[in-house]
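Here the complex is missing a single protein chain, while all its other protein chains stay put.
For clarity, chains are labelled A, B, C, D and E in written order, and residue numbers in each chain start from 1.
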Amino acid sequence: MFVRDLYKLPVGAPFSGYFVIEHVEIKRHRTGEPFLRLVLSDKTGTFTALWWKPPKDADLSIFRKGDVVFISGSIEYFNGQLQPKLSEIRVASPGEYNPQKFICETKFPIEEQFTVLLEIIDSVENPYLKRLLESFFYDDKFVEKFLKTPAGKTIHHACIGGLLEHTLGVVEICETVSRRYKSIDRDLLITAAILHDVGKVHEYSVGISIDRTTEGILLGHLYMSCEMVAFKIAEIPDFPKSLKTKLLHCILSHHGEYEHGSPKKPKTLEAVTLAYADALDSRVKGFEEFVERELGSGKGWTKRHFAFEVPIFFDGEIKYGEEDGKEESSNL
Amino acid sequence: MFVRDLYKLPVGAPFSGYFVIEHVEIKRHRTGEPFLRLVLSDKTGTFTALWWKPPKDADLSIFRKGDVVFISGSIEYFNGQLQPKLSEIRVASPGEYNPQKFICETKFPIEEQFTVLLEIIDSVENPYLKRLLESFFYDDKFVEKFLKTPAGKTIHHACIGGLLEHTLGVVEICETVSRRYKSIDRDLLITAAILHDVGKVHEYSVGISIDRTTEGILLGHLYMSCEMVAFKIAEIPDFPKSLKTKLLHCILSHHGEYEHGSPKKPKTLEAVTLAYADALDSRVKGFEEFVERELGSGKGWTKRHFAFEVPIFFDGEIKYGEEDGKEESSNL
Amino acid sequence: MFVRDLYKLPVGAPFSGYFVIEHVEIKRHRTGEPFLRLVLSDKTGTFTALWWKPPKDADLSIFRKGDVVFISGSIEYFNGQLQPKLSEIRVASPGEYNPQKFICETKFPIEEQFTVLLEIIDSVENPYLKRLLESFFYDDKFVEKFLKTPAGKTIHHACIGGLLEHTLGVVEICETVSRRYKSIDRDLLITAAILHDVGKVHEYSVGISIDRTTEGILLGHLYMSCEMVAFKIAEIPDFPKSLKTKLLHCILSHHGEYEHGSPKKPKTLEAVTLAYADALDSRVKGFEEFVERELGSGKGWTKRHFAFEVPIFFDGEIKYGEEDGKEESSNL
Amino acid sequence: MFVRDLYKLPVGAPFSGYFVIEHVEIKRHRTGEPFLRLVLSDKTGTFTALWWKPPKDADLSIFRKGDVVFISGSIEYFNGQLQPKLSEIRVASPGEYNPQKFICETKFPIEEQFTVLLEIIDSVENPYLKRLLESFFYDDKFVEKFLKTPAGKTIHHACIGGLLEHTLGVVEICETVSRRYKSIDRDLLITAAILHDVGKVHEYSVGISIDRTTEGILLGHLYMSCEMVAFKIAEIPDFPKSLKTKLLHCILSHHGEYEHGSPKKPKTLEAVTLAYADALDSRVKGFEEFVERELGSGKGWTKRHFAFEVPIFFDGEIKYGEEDGKEESSNL
Amino acid sequence: MFVRDLYKLPVGAPFSGYFVIEHVEIKRHRTGEPFLRLVLSDKTGTFTALWWKPPKDADLSIFRKGDVVFISGSIEYFNGQLQPKLSEIRVASPGEYNPQKFICETKFPIEEQFTVLLEIIDSVENPYLKRLLESFFYDDKFVEKFLKTPAGKTIHHACIGGLLEHTLGVVEICETVSRRYKSIDRDLLITAAILHDVGKVHEYSVGISIDRTTEGILLGHLYMSCEMVAFKIAEIPDFPKSLKTKLLHCILSHHGEYEHGSPKKPKTLEAVTLAYADALDSRVKGFEEFVERELGSGKGWTKRHFAFEVPIFFDGEIKYGEEDGKEESSNL
Partner (left out) sequence: MFVRDLYKLPVGAPFSGYFVIEHVEIKRHRTGEPFLRLVLSDKTGTFTALWWKPPKDADLSIFRKGDVVFISGSIEYFNGQLQPKLSEIRVASPGEYNPQKFICETKFPIEEQFTVLLEIIDSVENPYLKRLLESFFYDDKFVEKFLKTPAGKTIHHACIGGLLEHTLGVVEICETVSRRYKSIDRDLLITAAILHDVGKVHEYSVGISIDRTTEGILLGHLYMSCEMVAFKIAEIPDFPKSLKTKLLHCILSHHGEYEHGSPKKPKTLEAVTLAYADALDSRVKGFEEFVERELGSGKGWTKRHFAFEVPIFFDGEIKYGEEDGKEESSNL
């Protein structure tokens, strides 16, 4: 049962389900008896619940932020907010629940999209770049992480598979531009586009929610992507030094401006193309995600976006093409 | 004879040709006799020439900045700079010379590209938008101006046909993005992409060189494009007011940021897509043009670009695809 | 009865009056019975009220944000906040209440001020500019809207008649400056000053509160003022093109800087004068309004102003000259 | 004879006059003989002159930047630039020439304007502020300096009397605003307006040209004005401390923004009014001066202004009202 | 008893102690009876308390923000927050409580540190600068204030003695730099370092909490420090004017950038050294204080710092060297 479905139940109705603990506090009745106040969530929303009368001998300290718990209880409201009283709560075992209940996943089919990516890699003719790409994408361990990584925590592509989806979005734009501008080194551009965000596999940790790692906050994916690429290149014999420099420059400068965290501004045709293609794909997706979250299926104005610094107007319909039909597993 | 070819002639060699006056001064010999000092150019370069001994009764004041003149003389150098002495100079009649000698032209074939544009217009399904587009592009007088207009004076697409070329570049990227993001109103986006710079037909005057008009400097093409579109819409019965608002918003916000001269930041999916697509196409082209101008067929670093604020590194080859073969008329 | 007067009543006292609904929620008692929680306001303040025991068959969904309601009940406090319990609530009919109870009005007498404006228009000697001004200010429909429009939603002149008041404030400063600087085209400057914000009649919707329209947020009054002027000019035979350009430039650039939403910076004597006069009048008024709202009749520091980014210090007295005596209608 | 008149003489014509040395270099003929190359100017322009054949025993080192010299010679041109050859040059004695030939003077009559200022001081009712103003403007030594000081070196009011002229311009605007906004403490505002730039008497040194002093560059007139006012206040018994604080705040914040060199942003009604009035008067005057210098009596576009960062368009006529008739002394 | 210790008591336990009133409200029971809601604090934290049943004849209006009160009552919680009910409350007399309970004090021993400062003053060889320093630091009244003043309200050294501690921190860095860079005028630099923040004795008022004065907010310590130094210099015969200018420049420019409130950027070796030394010492201390406040003895990430605009990572241990052992008085 999703959070958004709880709201549809009448007051007093019984319910049960799996939720993740966002916040937990042991509080006390006036009598001094302890009780539990929890903020619980899944990917569809958040609510507060009270475990009003735990058994006398219950150890309330075992519940920690981030745990998935199974609860049952009945629907109540306090001050207009859903605030059920629980009759039961226990920490769930990993196998019991579907992790997809807690973190959203790209609307695009991951396997198909990965196949598309491998075909693009196959189209790269420069043997050093192709070998470099293969050293990443034929490494099962890396691929497993890559396919699960989001492209962001809140701003854009903030879901499992988001990095893959965003990578392909950027590659598509780069292909379009390189068809028109023949002076561009297409293989270099496409390689840079595919690798530009690989550091995000270490920048984000994806469990029941998306978090930025300490390493991610202190170093950032621009640097981490470059370091990963530099170590891979070190294993490829005779990889041309100037090719390495140009490729790392594309990655290092792909945020385009100093104030967006690029230590270098783009200074080559390929770097400038990548930087704008990245900005375009992430901004459009960021707009779309924000509209969907804020307006649902409604129309009109969202509130002001915290990063884009504008409210967004939308009077159309959120659509995902043929992939739209993909269903969420119903037995969560 | 192009300026760049004059440099290949030996000192003392005779030459003749058509050039435009960039600067003219009547100066005096120590004897008090007047002579003429001219800065002349065509699209391949600039040089200084002296008309050292004009006939006694010559009216030197008839030569004005912007005139095309026919000159003959012989090659001389002063202080390492080409500085021929002229034996003859006269103002040329319009029919005598090929205007293309003075202002560069898009490398893409204008007619073919215009056909592509008409096909895109034909693909627009929204009847109001299609009619709006037709009111521009089936108006011969507008089209004649549009096809001649550059997209800029110095930064990008600064040549005859540049506006058409840039418009198609932006449309291509928008098509790519709208195929991926189905929530975008594709007809609105494509219409905005086609019309976003139409005000440039009044912002630039294209004669023998490209200049910005007083109107262009005081009002800018963002406003002028919107005014043009607003007047055309006023003639289309029942054009929906909200559609007009959304379309004008795309045009008005397409520079993306206040500091780039947009009075509004993009606040719709279509506006944000257009703004980034415009930035991407003009920046890549601007890089390419600068590399070509600064490095010719060489490799390495350009000087710092005055607007992009970086030097550009290029070690590839400037290429224009199949259209590359298009020849400059040889009988200039 | 104004909100600020409710606070003066003792707990338990009965009261009644007209208020506008800022927020409304249907909530439920623990028993499942619905009740109504409302946030109500007039121009003097805001409070929460509960309709604790509506009749069984009452349709609670008829109350909507923006409705004016008549309520009666008795004064109660919850957690130190006024929170009366209502015994009656019904939607009021338009004729029942005085709309001025809900939105503040300029302290200056509107009719007198409008007469001053007409006299200034009469003093314009340039026939094209005079005719242009008359086409706006002898159009009853436009004038009716103009006189009701505020100059802002929160920052300055945020009240009925605020646009007129601000327009005259700017005109006064422009007159002072044009008397000293004879090189200024006084007629052009005064015309621009009068028309610079006319687009605000479409940017703001004034009902029971001031709101920005979708058109206003997407296009802004700079553009909308220009478009309105351009259409009016199109109807005046032989209006000089360069005069139109200079006038539109003044309007388009009157926010002075790109980051304040002007697509062009002022480039003429008249434009630069208008931009600074506009900034001066709106900033002073903004300071005064903020001081009045924050300090009432007190002295000392306001909190930090959200837009000016400073707190304001005031140890004087808010005064409005002779117009100060103007009374609020007492039969609200 | 003014520099601008030299240009009207025929080649070879004799001339003589007083000019100031902007730059001087002792150079050598190929024979090793020394000669003098000078850049000379008065307030109407600049030219280069050669003292080609000084007497054998001449001490060329006595000529220094800033000296006024008397020269005679004949008109010659080199490379289109005026470059007369001198037959005589000697350092002029102070009494010989009219200093007004070298530095421009306000077009407004200084004595009349000063009388206006004294009348305004007389209208101040607050006894402490009046006494403070009198301590400055009834001090003959200060007044003598004040009347000679410019308001700037290059940007606005860069002429003798410019500080007086600018001060009155700012006062006029402040009077206009304080008539409308009665909450303003008019006496405080007018006092601040009169004193806001007094530190400029130490920031600029006015001799034959305007220079910024070392003290001026290291401390600036904002600080120096405040220090001067603070020392004067220290001599007035019982001057209220809070009045001092509010007055100094107006002066210290009158550049409005940190990036314009104000250590504090305006935080009172009077301070914000002064800051915008100062900006308005100096910007309009700066535009006018630039137009006059760049276009003379012509029309059209100036080059880009180095500080305002725009070119300026002007198609009117530079005028100074009745004072316009004031003549420059013809026997310079 | 400190606030942080109250949390360790069981529900229902009695307690008593001295606390400062941060906020006070007279509220009413449903019956109309008044009661008192207080927010109380000391330097270790904040809590809410209710005086639920004051005596009938109690004058509740005598309790004001800023008063220190003695309270007794018993521990209760409301909604998880400490909210004791009081049985007694009275305003405390100044002698009753230790003021150090309410405002933190530098961890360094003030007297020892002041001795160090006097030794540094003694090491200054320039007689004018030495005399200037002595005019401040041998003035008992000034010294008493100086030793109590914090260097900031929230960002760095926000405690009694903080100004002394910060001054020495800056002096130490300046000494290190002046040993390496011999071109620096060491006496000037050290004098400027010692005096750079003296205006803070008027910018902050230190009672039971630290507040900025109206004078401090309107003028700032940069200006106030300069004015204080200027008046002291005026009393020293023959103090060289250029030395005064250079010293005031160091003080006036020590925030380094316009946007940090310096009206001048550093333009001498001494000024630039001081500005960076000040930035270094205050930033490091600001980081340390924030880490200590946010993490206590924990490790990991703080929340985002409101001024530095980053979260801070710390996995070490907060230490204060030998001075670390200094105990807080236990009989508070």
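As a convention for this text, contacts are C-beta pairs under 8 Å (C-beta built on N, C-alpha and C of every residue); 3 or more make two chains touch, one makes a residue touch a chain.
Since we're looking at a predicted model, the values are computed, not measured.
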Chains in view that touch the one left out, judged over the entire complex: A, B, D, E
For chain B, the residues touching the chain missing from this view: 10-12, 76-77, 79-80, 300-301, 311, 313
Contact set of chain A toward the excluded chain (per top definition): 214-215, 217-220, 222-223, 226-227, 230-231, 234, 241-242, 245-246, 248-249, 252, 258-264, 267-268
Contact set of chain E toward the excluded chain (per top definition): 169, 172-173, 176-177, 180-185, 242, 246, 265-269, 272-273, 276-277, 279-281, 283-285, 287-288, 291, 308-321, 324
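We take it that only the chains that are shown with their structure count from here on.
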Of A-C and C-D, pair with higher C-beta contact tally: C-D
Copies chain B and chain C touch via same or different residues, half shared test: same
C-alpha-based rotation, chain A on chain E, 0 to 180 degrees, nearest 5: 120
Intercentroid distance (Cα basis), chain D paired with chain B, Å: 43
Residues of chain B engaged with two or more neighbouring chains: 214, 217-218, 242, 246, 267-268
Chains touching one another, given as label pairs in label order: A-B, A-C, A-E, B-C, B-D, C-D, C-E, D-E
